[in-house]
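The structure appears below as structure tokens.
Note that this complex is displayed minus one protein chain, with the remaining chains in position.
Then we have chain A:
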Amino acid sequence: MIPAAFDYYRPKDVEGVIALLQEHGDDARVMAGGHSLIPMMKLRMAEVPHLIDLQDIAALKGIAIDGDTITIGAMVTQHELINHDGLSAAAPILSEAALQIADPQVRYMGTVGGNIANGDPGNDMPGLMQCLDAQIELLGPEGTRKVAAREYYEAAYMTDREDDEVLISVRFAAPTGGYSYEKQKRKIGDYATAAAAVQITKAEGKVATASIAMTNLSDVPVWSEDAGDALVGTTCDTEAMKAAVAAMLGDIDPTEDNRGPVAFKRHVAGIILTRAITRAWDRA
């Protein structure tokens, strides 16, 4: 399992990255922790003649909590995210989700930006960022632009990012109310058979707002607006949860693979979402 040969670059700043991307076009790719890209390169499913390692770019490594706005740099690792006290207090759903990604060794290397950027439908951060209504910040030759996480994913491994752009950070308002990230997987370290990210706020005993996103149940993450709407104004009783699950099932489009047939995935999606709503409501 030896990957194809490549030239290796480790620029010190984002300007250097953009210059390399402009010079080499399609033949260049950036690498964050490498724990998605390197396995693909070893299988020769990805060939990268010019590999740009982002590890030396300090500007991509920060976590900032400014009032109720949270900004996470692309090179923040899952391990750093889990162990950041301020973040665990301001947005506890992040560490709850990150602890369910892969295993300790992978979380030391795997980054928030890589997980969001590469467009693998199995990744957990894309659905989570849709649940939180995050803005993804991209830097290109013309400067930066922001894209809503809910608009970013086009198909498996296809995103709104252009070849000469780099994902530099993700930003969202600190969530309020109750939260839950529930994930069904075959074994620890696996990608989800189904996963649900839920944030719920409560007012006068009823659901005031609800945001629901599902992972690995389509070729893109699925933010189900109808599922959230089905809960708003209810007491989050069994009927309301059933309506939310029914709405969610109308939005997902799972395919059969080694995690099971379509009927099984839809069944698991319903159970996982019910658990996530129940827990988020208990915490609201």
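Going forward, a contact is a pair of C-beta atoms (placed from the backbone, for glycine too) under 8 Å apart; a residue touches a chain by one contact, two chains touch by 3 or more; residues count from 1.
We adopt the following convention: contacts and distances are computed from a predicted model.
**Q** Which one, "RNA polymerase subunit sigma-70", "Na+/H+ antiporter NhaA type", "(2Fe-2S)-binding protein" or "Dipeptidase", is the UniProt name for the chain you do not see?
**A** According to UniProt, the chain not displayed is called "(2Fe-2S)-binding protein".
**Q** Of the listed residues A:A19, A:I38, A:A174 or A:V262, which contacts the missing chain in the full complex?
**A** Touching the chain that is not displayed is residue A:I38.
**Q** At which residues does chain A meet the chain that is not included here?
**A** Touch set of chain A with respect to the missing chain: 1-8, 10, 34-35, 38-39, 41-42, 51, 53, 55, 79, 102-106, 108-109, 188-189.
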